[in-house]
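Can you keep this structure in mind? I'll have questions shortly.
A single protein chain has been omitted; all remaining protein chains appear in their positions.
Up next, chain A:
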Amino acid sequence: MSIKRTDPMVYHKEMEMIPSDLLDKVLKHVDNYDYFNDTKRDVEQALSKEQLSFKDFGALLSPAATPYLEEMAKKAGSETKKHFGNNICLFTPLYIANYCENNCVYCGFNCKNKIRRGKLSMAEMDQELKTIAKTGLKEILILTGESRHHSGVEYIGAGVKLASKYFSTVGIEIYPLNSDEYAYLRKCGADFVSVYQETYNCIKYEQVHLSGPKRVFPYRFYAQERALMGGMRGVSFGALLGLDDFRKDAFATGLHAYLIQQKYPHAEIGFSTPRIRPFINNADNNPNDVHERQLLQVMLAYRLFMPYAGITISTRERAGFRDHVIGMVATKISAGVRVGVGGHEQEDKGDEQFEISDPRSVPAVHQMILARGLQPVYSDYIRV
C-alpha cells in the first residue's frame, strides 16, 4: 500500500493559523548557525557575560565548549541558585490514553506499532489521581498519545477538571490545539502546556513524521504561542535530542523559547531535554551522538542563556545523572513515574511509550533531594 505524502508546511483546514513571524525568525538564525565556526575565544566570551546573545548561546552549544563543561557547570550552578535557591519541584506524569494517529518513526506509540492501546475512564482516572495525590504530590502532568479521535478535547478537559480537584498545578502534554481549545482547557484548570517540536529541521521533520496531523510542522511550532493566547500561565519546549543534529536543535529550541518570552513577558518558560530511547518493538533506538556529556552541555547552555527558565530532568535518564543535575541546572524532577496508561492504582491499560531509567518512588526521590542539601517543593502555585 502506498501512502500519499502530504506537504508538512501546509495546514489542515481545522488548524488555526495565527499571525506570527517567530518561525521565520528561528529558522533564519538556525540556518546561519555554524557551530564549527565557534572558537574557544567565543566560549570564553560567552562565559564572561551576564546576558548571553544568540551568538554566545550558540558558542556554548558548540564542540568548542566541550572542554569548558566544568566551568559552565559552575556558572550554571550559581545562576540556578540565584534564581531558584534550594528548591526542586516534584511532579509526576499520568498517561490517560495512548492512542495515536501519527506515525513518528522514533516513538513506541506510533499508529503503526502493534501495542496495547487504552484510555482511562473518568472513574479510573479519579482512582489514579487519588492514589497519586496520596503520595503528597501537588503537581501533575496529564499526557495522551496524539489522537483527537480517541482522546478528544472534551475528554482531556474532563480529566483536567478532575485533576485540578487534587492538584494545585496541572500541566498537559497532548497534541497541539487551537487557541480557543487551549482557553477551554485553561478554564478546566490546566496551567502549563508542553509541546515538543522534536526537530527544527523541516526536512528531517518530514522524514520522521510519516503521516498524521503531527506532520504539519508550523502548526506544531506555533502551539506554545496559541497556548499563551489561550491564557496558559506557562509553556515548555524541547527537541528530541539525537533525532537530528542535536546542537542545531538545541539552539533552535532556546531561540524559540527566548522569542516567545520576549513576546509574552508573563509566560513561565520551561525546557525539557529528552533523548531518543529504545521503545517496544525497537530496542535498538539509540540517542546517536547524544551521550550524557552532550546532554549536560545542552542543559547548561539553556540555563546560562535563560537563567530564569525551569528545566525538567526526565525519568528517561539514569538516577545518578538525575541526582547530579538537580540544583546545578535542573529545577524540576519527576518521581513515582509510570509510563503505561494509568498503572498507579490498577494494572495499566496500555503499553509504555518508552523505557524509563529511574523508577524511584516519591519518598525515595524526596530523600535524595534532601540528602543533596536541596528542598523538595510540592506546591509552587496557588489556584486563585
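Simple rule for what comes next: contacts are C-beta pairs under 8 Å (C-beta built on N, C-alpha and C of every residue); 3 or more make two chains touch, one makes a residue touch a chain; residues count from 1.
Simple rule for what comes next: contacts and distances are computed from a predicted model.
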| item | value |
| --- | --- |
| Name per UniProt, for the chain absent here [options: "Bifunctional protein PyrR", "Thiazole synthase", "ABC transporter permease" or "Hydrogenase large subunit"] | "Thiazole synthase" |
| Contact with the hidden chain (one of A:Lys40, A:Lys82, A:Lys112 or A:Lys165) | A:Lys82 |
| Full-complex contact with the absent chain, from A:Ala46, A:Leu129, A:Ala267 or A:Val325 | A:Ala267 |
| Residue ranges of chain A at the interface with the undisplayed chain | 78, 81-87, 136, 138, 168, 234, 261, 265-269, 308, 370, 373-382, 384 |
